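And then chain A:
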Amino acid sequence: MENILSVLIFFPLVAALLGFLVKPQSIRAYGITVAAIEFVLTLWLWMSFDASDGGFQFIEFFPLVSSFGINYYLGVDGISLFIVVMTALMTLLGIVTLGEVKKLKNMIISLLFLEVAMVGVFVSLDAIVFYLFWEFSLVPMLYIIGYWGGEKRLYAAIKFFLYTFAGSLIMLVGMLYVAYVYHEVTGNWSFSLTDWYALVLPISVQKWLFWAFFLGFAIKVPMFPFHTWLPYAHGQAPTIGSVILAAVLLKMGTYGFVRFSLPMFPDASVAYILPVGVIAIIMIIYTAMVAYAQKDMKQVVAYSSISHMGVIVLGTFAMNPEGIAGSVFLMLSHGIVSGALFLLVGVIYDRRHTKLMSEFGGLAAVMPKYALIFGIMLMASVGLPLTIGFVGEYLSLAGFFKVSPVMTALGGFSVILGAVYMLSLYKKSFFGPVTKEENKVLPDLNGRELAALVPLAAIVVWLGVYPKPVLGPIDTSVKALVQFMDTKAQTPEAKRVIHVSKSTKEAK
Partner candidate 1 sequence: MIGLSHYLILAAILFAIGIVGVIRRKNLLMLFFATEIMLNAANIAFAAISSYTGDLGGQMFAFFIIAVAASEVAVGLGLLILIYRKYGTLDLDNFTMLKG
Partner candidate 2 sequence: MEGLVYTALFAPLAGSLFAALFGMRPKTLLTGVVTSLLLLVSFIASTALLWHVMHVGPVHVKLMDWIVAGDMSIPFGFNVDQVTAVMMTVVTLVSTVVHIYSNGYMEHDKGFNRFFSYLSAFVFSMLVLVMSDNFLGLFIGWEGVGVCSWLLIGFWYHKPDVTRDENPSISPSWAANEAFIMNRIADLGMLIGIFLIYWNVGSLQYDAVFAAVPHLSHALLVAIGVFLFIGAMGKSAQFPLHTWLADAMEGPTPVSALIHAATMVTAGVYLVIRAHPLYSAVPGVGYFVAVVGTFVAIFAASMALVNRDLKRIIAYSTLSQLGYMFAAAGLGAYWVALFHLAAHAFFKALLFLGAGNVMHAMHDELDIFKMGGLKKVMKWTYIYMGVASLALAGIWPFAGFYSKDTILEVAFNEHTYGIWFVLWLTAGLTAFYSFRLVFLAFWSDERYKCYGFHPHEVQRYVLWAMFPLGLLAVIFGWYKEEFVDFVTGLLPAYEVSEHTHHMLPILVTVTLAIAIGGIVVAYVMYHKRLKRSEKVEASLPYRILYNQYYIPILYEKVFAKPYAELSDIAWKEIDLQVVDATVDGIAKVVEESGDATRRMQSGNLSDYLKWMAGGAIALAILAVIVVANG
Partner candidate 3 sequence: METFAFYLFSILIAGLFLVTVLSRNVLYAMTSLAAGMVLISGLFFILGADFLGVVQLIVYVGAVMALYAFGMMFFDATGVVKERNTPALLVFLLGGLSAVMLVVIFAAPAIGSHVTPSFRTPQGVDNPHAVGLVLFTKYLVPFEVAAVMLLVAMIAGIILAGKKMDTSLSKISDGEESQAAGKEER
C-alpha cells in the first residue's frame, strides 16, 4: 500500500458517490461501514508510519499541470498524521451518533465528502491541491449547516462560507505570489511545499506574505477579531456539524500556521510573535469571559473552543519544539474533547430540544452516565493532568514561556477562566435539585451514544496517561521543523528566538 494516502482520499470519495445508489434504509449501516474502513486505514497508516523519521512519508507525486508546477503531491509527517487519524475517528463517531434526521442519506454523503476534503487538506503537499481541498471542505459544511441547522441556519451558513472564503482568497493570492517569486528566482513554476520551503524569501516579502497567509488561517482558526462566524455556525449547525467543525475544520487553520507560516516565513513569524501573541491572549481571556456569559450550553462550548485555540496559537508561535509539539498535540486533544462536548450537548438537545442551561439542573441525578462522561470531558477541557487536555496545554504554555513569561502568565488565565465557565456550566446543568418536571424522566445515554462517547472518554484518559505513541512522532517531526527554521532564519532576532532542542543539536 504505497499509495495509502490516495486511497484515504479517494475511498470516501468513491464511497460517497456510490452512496447515491444505496437505499435510504441501509444508508446508516453503509455510512458507518465506510467511515470504519477509512478509520482502520488511517490506523494502518499510523502503524506503518516510521516514528523516527521527521520528514514526509508515504509520498506520492504525479504531475497535474507540469508547465505550472502543479502536482498531485501527497505526504504525511508526524504533524499531520494524527490529525488525519482524528479526522477519520471523529467522522466515524459522528456518523455513529447520528440520530433520526431528515434526509439521512444526504447527510451521510455530505459527511463522506467532507471527510475527503479534510483528509485531503492534511495530506496534500502541493499548495494548489491544498487550496482545492481547503475550499472544497466549505461546501459540504455549508450544506450541513444550511439544511439541517436551526432557525437562523441560512444566515449562519452563509456567514460561515463567505467569511472563511474571503480569508482563503487572500491566502490564495499569497500562494500565487510565493509561486511567482519562486518562478522569478529559479525560472521554474512550482507549487510544491517542499520546493517552497527551500526558497529563502527576503524579509520584507516574508512580512507581507505572512499576513496574507495569516488572514486565511486566522479566520479559519478563528482568531479574535475574526471569530464571530463561529458562534453562529455552532449555534445553528446540527450536532454532527458542530462536532466536525470544532474537531477538524478549525484545526485546518492552526495546521496551516505550522505547515506554511513557520517553515516558509521563519523571520516574519518571529518578528510578529508579539502581535500574534497579543491576539492569542485576547482570544484566551476575552472569549473565556464571553463563554461565561452565555446561556446556551452549546455556545459555551463554542466560545471555549475559541479560547483553547488561543492556547494552540500561543504554542505554535513558541518557536521551540516543546511549544509546537504541545500545540499540535493540543489540536488533537481539543479535537477530541470539543468534539465529545458537542456530541454531549447534542445528546441533551435530542432529548429536550433546548440547549439553555436554565432549562436543566440536577441532571447528574437523572442521567448519571451522561454526567460522568460529561465530567470527564469537562476535566479534559479544563486541562486536568492525566487527561488528554493537560499535555498539550502544558507544553504549549511551557513553550511560550521561553518567548515571553509575562504573556504566558496572561495566557495561563485559560487555566483559571476555563475552569470558571466550564464548572459554572456543569453546576447549572448537572447540580442542584431537579427543578423541571420534564427533566425527571430523561433517559440516560443509549447504546449508540455510549458507543461513540466511551471510546472518546477512553482516548481522553489513555492519551492523558500515556501520550507517547502520539507525542513521539509529533516531537520528531517538530524537532526537524524547528531545526529547519533555525537554519533558514536570516535575522539575528529569529536566530535568537528559535530554540532548537539540545537533543537535536547533539545529534548533529
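One rule holds for everything that comes next: a contact is a pair of C-beta atoms (placed from the backbone, for glycine too) under 8 Å apart; a residue touches a chain by one contact, two chains touch by 3 or more; residues count from 1.
The candidates were selected such that all candidates are chains of the complex that A comes from, given by their letters.
Please read these numbers as outputs of a predicted model, since none were measured by experiment.
A.B. asks: Determine, using the touch definition above, which of 1, 2 or 3 touches chain A in the complex.
C.D. replies: The touching one is 2.
A.B. asks: State the interface residues of chain A toward candidate 2 in the complex, per the touch definition above.
C.D. replies: 159, 162-163, 224-225, 227-229, 231, 286, 289-290, 292-294, 320-322, 325-326, 329, 362, 364-365, 368-369, 372, 379, 382, 384-386, 390-391, 394-395, 397-399, 401-402, 405, 408-409, 412-413, 415-416, 419-420, 423-424, 427, 430-434, 465-468, 471-472, 474-475, 478-479, 501-503
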